[in-house]
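The complex is shown incomplete by one protein chain, all other protein chains being positioned as in the whole.
Up next, subunit A:
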Amino acid sequence: MPTRWITRLETLLTYALVLGCLTALAAGLLYLLMWAPGVATGLLALSTLVRALRRARAGDRALFSATTADHLRRIGWILIAGSLASAALGMVAEAALAAMLLTESYPFYPPSSALLWAVVAGFAALGVSEIVRRGLALLQEVEATI
């Protein structure tokens, strides 16, 4: 008879262990969701910026070109879309994680101010891109004036 109890206890402990592992895994994933999309957005924007700067070092005409305008526009949209998506994912993940780990939690956690600044930087990049694009059109017109 004692062996039956031991078997039941073993099964119970196994279930508890699996449940604990799954909870830890879910918590880890939620924690990852809180910061990974923001970091990925930042890295993507940074790599595009590095590419644009590397190309712009070739000279003034390379800096003031349609490619630079395209790079800036891409950076702008990466920052805006990436930050908004990161903020949404982060808020959901943080609320779920808090509900899972804390005895008292809130349904809404505001995103960090860094994400707000990233959106502002995105709009700034879009603005500079438009300035370069229009300036380029003016430059081409001036160059075609004899």
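Here is the rule we use: a residue touches a chain if its C-beta (ideal position, glycine included) is under 8 Å from a C-beta of that chain, and two chains touch if they have at least 3 such contacts; residues count from 1.
The criterion applied here is as follows: contacts and distances are computed from a predicted model.
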| item | value |
| --- | --- |
| Record-based protein name (UniProt) of the chain missing from this complex, from "Succinate dehydrogenase cytochrome b556 subunit", "Aspartyl/glutamyl-tRNA(Asn/Gln) amidotransferase subunit C", "Glycine cleavage system H protein" or "Transcriptional regulator" | "Transcriptional regulator" |
| Subunit A, residues in touch with the chain not shown (by the definition above) | 141, 144-146 |
